[in-house]
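Missing here: one protein chain of the complex. Every other protein chain is in place.
We call the chains A and B, going by the order they appear; numbering starts again at 1 in every chain.
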Amino acid sequence: MVVSFYPAYLLRRLGQFVLVIFIGVNLTFLITHATPIDPVEQTIAASTAFGSTSPEAIETMRQSLRELYGLEGGLPQQYLVFWKRIALGDFGPSLSAFPTPVAVLIWRALPWTAGLLCFATLLAWCLGNLLGGLAGYHRDSRLLRLAGVVAMGLHPIPYYIVAFVLLIVFGYLWPMLPISGGAQINLPRGFDLRFIASVLLHAILPAMSLVLVGMGGWFMSMRSLVSNIVTEDYVTYAELGGVARGRILRSYVMRNTVLPQVTGLAISLGGIFNGAIITEQVFGYPGIGTLLVGAVHAGDYSLVLGVATVSIVTVATSVLLIDLAYPLLDPRVNAR
Amino acid sequence: MSVLAVANLRAYYMTNAFGVARAVRAVDDVSLTVGRNEIYGLAGESSCGKSTLIRTIAAATHPPLRVVGGSVTFDFGGRRVDMLAGDVGDIRWRHLSYIMQASMSVLNPVRRVRQSFIDFAHRHIGGPMPEFLATVRAHLERLHLQPEVLDAYPHELSGGMRQRVTIALATVCRPDFIIADEPTSALDVVVQKAVLTMIREIRRDIGSSLLFVTHDLAVHANLCDRLGVMYAGRLVEEGPTADLLHAPRHPYTMHLVAGLPRIGDAAPKPDLPGAPPNLADPPTGCRFHPRCPLAMDICRQEAPAMLGDRHRVACFAVS
Partner (left out) sequence: MVRVLRDLLRFNRQFALGAALLMVVIAVAAASAFSPYSPNDSYVVAPDMPPGWTYPLGTTSRGQDVFWLASFAIRNSLLFGVSVALLSRCLSLLIGLTAGYAGGLVDRVLMSINDTFIVIPLFPILVLFYFVMRDRMSWVLLALVMAGLGWAYDARLIRSVALGLRVRDFTETAIFSGMSPWQILAQEHLPYVLPIVFATTMNNVNWSIGLEVTLSVLGFTDINTPTIGVTIYWANQYSALIAGIWWWIAFPVALVVIAFIGLFLLATSMNEYIDPRSRLERLGP
């Protein structure tokens, strides 16, 4: 199979990627530098609240913090420093875990979030699309209609509540599954079977809450897409042509409805990311969500900024990857 | 020996939404037959029920369209098939195929044309894939199409080319009966001519019967052996094309024929008063009577039957 590259499309997608990063980073810059709050003063106020620190010590602190946070000089200089740091991936040391660099902390936590997200998102997407597709094609099936009601009932509930309910159910009522941590604490990390099994076990509850909420949306959109597509000319023609039902479902209906769903996946990544962060918090999962919340409570400015920026870049990159894979499915891409 | 026999067919769109129940009587008591190797044309203005009729004949009805009465029977060389009985899957494409309007995208947009041929025809023609594809290529060449179209995606072909490929697809299994729904309507005259030539060649080559629906009387004159005129869900006149065009008997047919442009005739064409009826609430009796210059009292009360031998008319004033 020849994979043709569509230069116009690629360029547009890359352009969008750059725009997202640009606006996202500017947004974070705006929030941190253009507000009347001075994070340096905040940190100083927090750390000197309970003692008497000499004015010289405070002044030294102020200087080092200024440098740490990249707040020296006027606004333009701060802007350049901001971008330079992001480009180099250097956010300075974390205050709450001094002197570990923020980048290292994020690097440790990111694989957990990425793994959980990829797994849960793909599972929700596949399950939701499969069930929704079947429900849209076989409109009379009671089982599928019931599945639809359940999915639709769960979907509007925010991730936090579902995670919380699962926590209660499996943590207190029927304690069968581990409700916190990424893996058993005393196990050495590595790619051996015991560790991997433990990781999977600990991922069940967080993944389940993400999947339960996410599935409903895919179910509904796939179901309505399929019931629209079955009225399309090429589906009607295939039925007139006596093509086998199974083949029509796979090759004519699903193959065409999956396209907008892939676009939908890219669009929804931002929202799913939000859900993952809060779910991690509920289950104490060692991803960047927990990192973020901890950082806020500890007043760790660099870490919060680092996580926010990395989140933006990660989501933007994932969207770009999905966009780049899209032409493999839809041969009409450059014609649009 | 007729290949297709339609008897007293009634098909309505029954809807009930938001407290309003309606029955749109799109096909109301239609009877016709099509013989072997015959091209039967179906003429009439938009929303007269032509498309519903052929959809019902092809057993492609989905709710809210429902067959309320009548029968549709095919005879494929001795094998009788009742289209309304249910499972007619195995005759599709092998004995009965369908050509849709040119503007419709009937080929799967995410698959190459080759795949459509495989999906539709392989189960009938059979054989290992290379042989099957060779048969398809030979068929395409016979119809003066380049075999390279098999490798293309539908959106890469022009509208006219797509239509010709669809016709090739519909005829690759050499069916006994082909239903054509406005195949030339969205095409320019040059491509129209190519399509009509193609259809004539197919008829000569395979000997299929054709049920050809179009509102364009000129195409009917060019192609069809017999012609049926529909108005508001009913057949009003039927007969050999030459007879109908030179000596139409039903007032509606006369109006249609009078409206045809002829070389050298510069007189303005007369207009028909009124508008086509609302099929959810059609006029009583003969449905044409509100617009008919020959309307009599009986026309309001009773629906006229189709009377005649080879040339049939449903009109009290004429029979």
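The rule we apply is simple: a residue touches a chain if its C-beta (ideal position, glycine included) is under 8 Å from a C-beta of that chain, and two chains touch if they have at least 3 such contacts.
All values reported here derive from a predicted model rather than from experimental measurement.
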Missing chain -> touching shown chains A, B
Check each of A:98, A:172 or A:191 against the chain that is not shown and name the one that touches it.
-> A:172
Kindly state which of the options A:68, A:199 or A:315 is in contact with the chain not pictured.
-> A:315
Based on the whole complex, identify which of A:111, A:153 or A:175 touches the chain you can't see.
-> A:153
Sole contact to the chain not displayed, among A:82, A:234 or A:273 = A:273
So that we can see where the missing chain sits, which residues of subunit B does it touch?
-> 13-15, 17-19, 22, 24, 64
If you put the missing chain back, which residues of subunit A would it touch?
-> 15-16, 19-20, 23-24, 27-28, 31-32, 35-37, 39, 42, 152-153, 155-161, 164, 168, 172, 220, 224, 227-228, 231, 266-267, 269-271, 273-274, 277-278, 281, 292-293, 296, 301, 304-305, 307-308, 311-312, 315-316, 319
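In the analysis below, only the chains that are shown with their structure count from here on.
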Indicate the whole-number Å distance between the mean C-alpha point of subunit A and the mean C-alpha point of subunit B.
-> 54
Within the complex, which stretch of subunit B touches subunit A?
-> 58, 60, 89-93, 97-98, 100, 104-111, 115, 119-120, 123, 153, 155
Within the complex, subunit B is touched by subunit A residues 232-234, 236-244, 247, 251-252, 255-256, 259, 329-332, 335
